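Complex shown without one protein chain; remaining protein chains in place.
Just so it is clear, A and B label the chains in written order, and each chain counts residues from 1 on its own.
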Amino acid sequence: MADAATIAWTPRGSWAGILASGEFGTAGQPGVTIEARDGLGIASLIAGDGRDEALAQALQGHIGLGLPLTPCIVSSARHSLVWAGPDQWHLIAPDRNGFDELLRDLAPLAAISDQSDGRAALRLSGPKVRDTLAKGCMLDLHPSAFPVGTAALTSIAYMGVHLWRIADDPASGDAVFEIMVARSMAGSFWSWLSASAAEFGCKVTATGRG
Amino acid sequence: MRITCPHCGARDVQEFTYLGDANPQRPEGMATTEAAMHDYVYQRDNPAGRHRELWYHSAGCHAWLVVTRDTRTHAIETVETARARAQGDAA
Partner (left out) sequence: MSAKQPFRRGDGGLIDRASPVSFRFDGRSYQGYAGDTLAAALLANGVRLVGRSFKYHRPRGILSAGPEEPNALVELRSGARREPNTRATVAELYDGLEAQSQNRWPSLDFDILSINSLLAPALTAGFYYKTFMWPAAFWEKLYEPLIRRAAGLGRAAMEEDPDHYEKAFAFCDVLVIGGGPAGISAALAAGRSGARVILCDEDFRPGGRLLADKREIDARAGSEWVADALAELASLPDVRIMTRTTVLGVYDHGIYGAVERVSDHLPLPPVHQPRQRAWRITAKRAVLAAGAIERPVVFAGNDTPGVMLGGAVRTYLNRYAVLPGREAVVFTTGDDGWATARDLTAAGANVAAIVDPRPQVDAALVALGKAIGARVFAGSAVSRASGGKALKQVTIRDASGRETSLACDLLAVSNGWNPTLHLTSHQNTRPVWDEAIQAFVPGTMPAGLSAAGSAAGHFGLAEALVDGARLGSEAAADCGFAAKPLAATAKTDPDAVSISPVWRVKGGKGKAFVDFQNDVTDADVELAAREGFRPVEHLKRYTTLGMATDQGKTSNISGLAIMAEQTGKTIPETGTTIFRPPYTPVAIGALAGHHRGPDFRPMRLAPTHQWSKDLGAVFVETGLWLRGQYYPKPGEDHWLTTVNREVLAVRNGVGICDVSTLGKIDIQGNDAAEFLERVYINGWKALPVGKARYGLMLREDGFVMDDGTTSRLAETHFLMTTTTANAAKVMQHLEYCHQVLWPTLDVRMVSVSEQWAQVAVAGPKAREVLRGVVDAQHDLSNEACPYLAARNITVGGGIPARLFRISFSGELAYELAVPADHGDAMMRALMAAGAPYGITPYGTEALGVMRIEKGHVAGNELNGQTTARDLGLGRMMSAKKDFIGRVMAGREALIETERPALVGFKPVEIGQRLRAGAHFIGLGKPAAMEHDEGYMTSVAYSPVLKHWIGLGLLKNGPKRIGERVRAVDPVRNGDIVLEICNPVFVDPEGARLHG
């Protein structure tokens, strides 16, 4: 009889079998750089009626961030809070260390659902990042319309996405966007993104995780 | 068309799902008659002009919206969240 202890439980991330590190598309200096954001801690937080304030205070205490009340992202060195709909946020951590504990502490103040495994996330930058996104994103991403810190729920190529802009790349000065899509659609999303980025040349950094 | 979601801002109509007339109010409770429910489910005006209608921001923030729109010109007068409106009605 097989024994639980003898069976390997190797996790398999959202981008496994889809993303591989390397370059594709037009050769030369890449116009777009894409980095897999794997292994994140992601949870949806929904405030109860009239409990925004208590939740905001708790978050301030735990992670030092306030709740954004408009479509924005606020970040500390470790955590981010992204607006995810009315009275809803995504709490994001770069890994899952201590994440469950944090969620347990916040549980009395919000409806919390762990979504860490349900999203596939990417970080995009490069001089042609806006031209690439324009091939599917129906939002105006011009700096005047979508400044650093803006977040949006929208759809790209008929797939729901959660999209935001973080601080510009300090080295190149290029805008940096992060995008989350449903895990099940990661393959279709990549099909669209890779086709859209190819003409500009694209460099991919996968995490190599599972 | 573009609809200005009170939460998300102006968005392409492709992000929204249309439901219909926002005016009928659901008759609640065990005492509801079949006639009242019939009107709620089936009776709809079809105005050429100003129309209050329900839209769902399905590809965005999932808010149900009440959009006041001219059906002849597609000009949009106001957009409010159904929740705010319903709570306003209840108050």
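Definition applied: a residue touches a chain if its C-beta (ideal position, glycine included) is under 8 Å from a C-beta of that chain, and two chains touch if they have at least 3 such contacts.
Not measured: the values here are computed from a predicted model.
Colleague: Among the chains present in the display, which ones are touched by the chain that isn't there?
Modeller: If we consider the entire complex, the absent chain touches A, B.
Colleague: Touch as defined at the start, partner being the missing chain; which of A:33, A:80 or A:115 qualifies?
Modeller: A:115
Colleague: Touching the hidden chain in the full complex, which residues of subunit A are there? Just list them.
Modeller: 1-14, 16-17, 25-26, 44, 46-49, 87-88, 111, 113-119, 134-140, 142, 144-145, 157-159, 182-189, 191-192, 195-196, 198-199, 210
Colleague: In the full complex, which residues of subunit B touch the absent chain?
Modeller: Touch with the absent chain occurs at residues 1-2, 12-13, 17, 19, 26, 28-30, 32-34, 37-38, 40-42, 54, 56, 58, 62-64, 74-76, 81-83, 86-87, 90.
Convention: only the chains that are shown with their structure count from here on.
Colleague: Taking the complex as given, what residues does subunit A use to touch subunit B?
Modeller: Checking each residue of subunit A against subunit B gives 71, 84-86, 88, 138-139, 152-155, 160.
Colleague: What does subunit B use to touch subunit A in their complex?
Modeller: 7-9, 11-12, 14-15, 59-63, 81, 83
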